[in-house]
Each structure stands twice: as C-alpha cells, then as structure tokens.
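With one protein chain held back, the other chains of the complex are shown just where they sit.
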Amino acid sequence: MAEKIRVIVWNEFRHEKTSKEIGQIYPKGMHAAIADHLNTQPDISASLACLDDPEHGLTEKRLAETDVLIWWGHMAHHEVKDEVVARLQQRVLGGMGLIVLHSAHFSKIFQRLMGTTCNLWWRDDDRARYWVVAPDHPIAAGLGPYFELPREEMYGEFFDIPPPDELVLIAWFAGGEVFRAGCCYHRGHGRIFYFQPGHETYPNYYDRNVLRVITNAVRWANPTTGAVPREFGHREKPLEKPA
Amino acid sequence: MAEKIRVIVWNEFRHEKTSKEIGQIYPKGMHAAIADHLNTQPDISASLACLDDPEHGLTEKRLAETDVLIWWGHMAHHEVKDEVVARLQQRVLGGMGLIVLHSAHFSKIFQRLMGTTCNLWWRDDDRARYWVVAPDHPIAAGLGPYFELPREEMYGEFFDIPPPDELVLIAWFAGGEVFRAGCCYHRGHGRIFYFQPGHETYPNYYDRNVLRVITNAVRWANPTTGAVPREFGHREKPLEKPA
Amino acid sequence: MAEKIRVIVWNEFRHEKTSKEIGQIYPKGMHAAIADHLNTQPDISASLACLDDPEHGLTEKRLAETDVLIWWGHMAHHEVKDEVVARLQQRVLGGMGLIVLHSAHFSKIFQRLMGTTCNLWWRDDDRARYWVVAPDHPIAAGLGPYFELPREEMYGEFFDIPPPDELVLIAWFAGGEVFRAGCCYHRGHGRIFYFQPGHETYPNYYDRNVLRVITNAVRWANPTTGAVPREFGHREKPLEKPA
Partner (left out) sequence: MAEKIRVIVWNEFRHEKTSKEIGQIYPKGMHAAIADHLNTQPDISASLACLDDPEHGLTEKRLAETDVLIWWGHMAHHEVKDEVVARLQQRVLGGMGLIVLHSAHFSKIFQRLMGTTCNLWWRDDDRARYWVVAPDHPIAAGLGPYFELPREEMYGEFFDIPPPDELVLIAWFAGGEVFRAGCCYHRGHGRIFYFQPGHETYPNYYDRNVLRVITNAVRWANPTTGAVPREFGHREKPLEKPA
C-alpha cells in the first residue's frame, strides 16, 4: 500500500474568523486541526479547502484526485453552490468517501445523498458519552466500550435520516437524550459516514477518541481499488441465447 | 378499521394516448387498470391523477387526504414540476406511502428520496421470474415461491439504489440478468416500495400476481395511525436536571 | 379480520411465588398482567403458560394454534427443556411471532434464534427513557417521541445481538448507559421482537406505554395469512428448458 489516502478536509471556516473565542480554540480552523492529525498518519495525506476558495476549493480536477472528503459546515450551508453539490454527489456515487461532521447534517450534500431532511433536536452545552454498538466495525478500532466529551452540543432523536446501513455509535447525553452518532451508508460506489461531535465552541477536534474515529473512518471510506465499473445503459443483446 | 386506505394512482398517461398498440392494452390508462383492481378491495379507495392534470393532480389539499401514492412515469419525468416533487417529498417524509413502479425508477421523486441516480441496465422483450426472498413480508402475502411474466422489459443490476431496508423480490431474466425487483425503504415517517414490472407494451398490470403485490404494498405502506409527531428543533431545557 | 390473534403469554412464574414483594406487584404473575391487557383488545385473544405446566404449556398442538408467543424468563432459563426449545425454533421459523421480554434476552430460544450470546451489562434500580428512532414503525404507533419508566433495571451496551433488522427504540439510562431496547428480526417465516423493560420488582407491565408497545408488537408479529409455503429440497427438473 505505497500510495497514501488523499483526503480533503473541507470547512466553511467562518466561525473561526468571526468569533474571537472560537478563533482561539482553532486558530487555523477546525479543518486544519483535523488535517494536522491525519497528516501524522503514515498512510494519509490531507489537504484543506474552504467555502471562500474559488469553487469552494472543489474543482473537478481536485475531486478526481481525492479519495475521501471530510465536511464541516454550519452557518453558511446555503452559500454552497448547487453545481458544486451536484459534482460532489456524482463523485461520491462514483466512489469517493464522504465523512460528514456535526452540524453538516444540514449540509446540502448530506441532505441530497440521504433524501431526507436530516433534521433533529439540539441544545448547546451538554455532556456526551459515545457507546460502541458495532464492536467489529473498522471505525470502532482502538476505542474502548465508550468515550466521553465533557462539553458538546446535544443532538437528539428523532434524527430524520434513512436507517443507517451500519450503526456504529450511539450517544448518551446528560440532558436526557440519545442520538445515532456514528452512521454508515453505502451509496453507489461510495461510502458515507456521519459523526456527531464537533461543535465549534469546544476543542473536540483535538480529542484523541474523536480523532481516532475520524482517522478510522478515512480508512473505511477509502474506495476499494479496482471495484466494478460504474456503467449503466441499454444492453441490446441478451447474455443468453434465446431458448 | 372502518376507514378505507385512500390511494392515488398517478400515471404520466402519455404512451396510452400516443401509441395505438398501448392504447388497446390499457384503454383508460395503466393507472385505471391498477385502480380498478384496488377498488375491488373492501379496505381501499383508489382515485386517479396524471401529468396533464392541473398541478399534476397533486394539490396540497388532495395529498393531505391521501394515504398512499402509486407512481408510473417514463417519457416525461422532466415535465413533473420541481415544486410538486418537493411537495411529494415532504408528504412521504410526513407519512404518506409511496409505491414506485417500473420506469419510475427514473422519476424525480424516487431519485430525490433515494439520493442516487437509480440507473440500471435494460433491454426490452424478455421473460421474467420473480422470487420471494422475504417470505414473512406482508408484501409477499399470498404469493407462491415465485411468479412469472411471459413478457416484460429486462431491468438488470447494478441498480444504483441504496441497499434496500427490506428486499422482498429478486427477478430472474431469461436473457441472463438478475434484479432487486421488490425493495422497501423507510424514510422519515413514510414507507416506500419499488416494484419492477410494468412495461407499457405488455398487459402486466392485469396479472393477478402483479396486482397482488401492489395491493399488499398499499396495505404495507398505509401510514400507521397515531405515530410519533414529526417535530424537530431547539430543546431549550434539558429533560434532566443538571447534576 | 374476524379471527383474533391467538397469543400465549409465557412466564417462568417463579419470582412471583418466591418473593412476597414481587407477588404483591403481580399477584397472578407478570404473564397475567400482560394477558389481561391484551384481552381488552378486540382483535387479540391471549392465554397463559408457564414453566411448571406439562411440557411448559407448549405442546405441539397448542403451538400449532398460536400466532404469537410472548416470553419472560430469568432465574430458570436452564430448566426449559431442549426439546421444547427446538419445537419453538421450528414454529418461529414456520411463522409464529415471538416477543422476547427483558431478562429473556438470556433465554435458550432467543440465544438459539440469534446465534450470539445475547449478553449485556446490567445494574438494578435505574431510571429509563425510551426514544423512538423508527417513527413509521407499526410498533411505535401511538407513542410520543419517548416514554419514561421511573424505575427499571439498566441494561447497557454492548448488547451481543445481531444488528437488528429494524431498530425501533433506544433506551437512555440515568446512570449513563444506552441500550438498543426495541429490536426487530426476521427469521424464516417468523418475526421476532426484543423489548427491554420488565424487571420483576417494578410494576412496569402495568405501564400504558409498555403495554402499548407489546400490543403493537403482537399485531406486527402476527403472521401474514397465506405467505409462501415453507418448502425446500431437491428440484430435479430445471424450471427452464436447457438451451
């Protein structure tokens, strides 16, 4: 496995610039915190992109050279151009992995791939414990039975998503809610992982368990080399001769 | 169960008017053939709608009084207005059942709810055998181990849909292909069933097994009375008192 | 739907006789509390069976006339005869619904049908909140977004079961755990539902939401009339003529 997994960590990158408090937590942005960790791994090469880059940093050419895209957005979902969203959808269906973080449950790309509203209940400033319910799953590798975040935004059920193809984590919140916090989907030739933590006002993208899950998810979502071609159409001649 | 299940059978209703051959098979349209059968059932009340009706026959008011929508489209998917598609999506997520027939795999509403292209391989004029692979499923009620259609359009894998939440039927085609031909999905508060048969040039919507599957699917997709409310939002106060 | 759903509520029925406290909560046994409620429903006819009945009250003849079996056991799982367990397994695979309650996660029949240990973490005397995560599911009919039990035994993840075919309820416990508390399975022609509440020392089988879930589950697990026959074997002649 000589070649590295090519990752883009995409961030709307607004909160860090408009809020002094958030800027102090993530001076280079949340995406940089995540990418810095991923780049410590021998098999991963992560780069950055954000909303205000030309074409949001997601040109056809760059996406064609990307294995896994990580997405964080919150206040400016509506500013993401529809043509880029369509491009992303095609790339995911064509095999690119997609990791959707926290408030990106409301991103255009996640809603489009899910077909549902992806709505939920929320309340800031809670305490969370994430339980592993699929201990054999590659995304759970190296975790204990659970991990905790002392401060995180509560996201609660009902979470309006399709039933996950694989449910890896369920979150417990001190305020009384539960949440399907680590959800896998298979769409076309691509794999998608939704992961709940990461409110912008807490330093949770420095947490070792959160980073472990994201790192595991990058490896899980990395498209398998040489899978079947993505082709459709009219098959004029039957495979079998008529009897 | 005094009240009947209120069904709309929607048809693009073009082939029947432009092709003499098809018009002879379905003089009142494919939707009428299906509705006529459904209306023989004591617990179902079916009405018709089609593309050329005002608002495609799918006003807010009428949809609010509909339990299950059946959809057939083929040559004019693009003529279905986006605002109506958005309305349908909200109604399905809100609980209305949706049954998607044959070439409606490419309908806007199915693509939007699935999040994938829903593309496939096809070839007209083949012979099909539909195998039950979920014998406990309500949609398989009354079927034998399989049923056959002497002429049907071949639809073949790979079918670009999300992995079905429940796979009820797999089709065998004489030309050599297989197809996931009866697929259930749960989206929001609604249930969705895709069913493969029904090419416009064959009288398959008079076939008793095809009609049995559609009738079963209507009952399965009929929304459960009194389900949990569809609400989302900010929950200001935690359910639990802080420790 | 003239005929009623024929239900057996099976109980090991030991705690109620050996503990004065438990006997006061359930004077006629937990099974009687459940059956009494079911018998208030117009479409259900429930009878009782327990461990100390001859053949545990589960003769071939009686099972052949049963649509849904509800099972509660705890301290005497090992006393259930293997031949009866084998009989139950065959009946479930043949179509009889099975509802497994609380500590019956460790019953022989549930372990055998699941193929896993069905082990978990537990701690008595906690407080539980059950969240609906499949709002369209028939078993959730009539529930709110969640319901609470002021006292219940905690069961916590990891729960060593196959990934549920449908996950309806997730439990939140005040002590910090979560649990997949309402789980559906399809096995052969039969449907199985595991439901977490029901520790013998609390009156939770009188709780209206618990009873509602059990009643819904009876209707959901009731075998569909006229499904495909359960046959297997050597098919000497191909369905198709050799080319």
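Lettered A, B and C in written order, each chain numbered from 1.
The working rule: a residue touches a chain if its C-beta (ideal position, glycine included) is under 8 Å from a C-beta of that chain, and two chains touch if they have at least 3 such contacts.
Everything quoted here is computed from the prediction, not taken from an experiment.
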{"item": "Chains on display which the left-out chain touches in the complete complex", "value": "A, B, C"}
{"item": "Contact with the hidden chain (one of C:Phe13, C:Tyr146 or C:Tyr185)", "value": "C:Tyr185"}
{"item": "Identified contact with the non-displayed chain, of C:Ile22, C:Ala35 or C:Met114", "value": "C:Met114"}
{"item": "Touch with the omitted chain, as defined above, among B:Trp72, B:Trp122 or B:Trp172", "value": "B:Trp172"}
{"item": "Residue ranges of chain A at the interface with the undisplayed chain", "value": "1, 95, 129, 132, 134-138, 140-145, 165-166, 174, 186, 188-191, 223-231, 239-240"}
{"item": "Touching residues (missing chain, whole complex) on chain C", "value": "89, 93, 112-117, 119-123, 126, 154, 156, 158, 160, 162-163, 165, 174-177, 185-188, 228, 232-240, 242-243"}
{"item": "Touch list for chain B against the chain that is not drawn", "value": "129, 131-135, 145-146, 156-159, 163, 166-167, 170-173, 176-178, 180, 240-241, 243"}
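Keep this in mind: only the chains that are shown with their structure count from here on.
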{"item": "Approximate Å spacing (C-alpha centroids) for the pair chain A, chain C", "value": "37"}
{"item": "Of all residues in chain C, the ones touching two or more other chains", "value": "129, 132, 134-135, 145, 166, 240"}
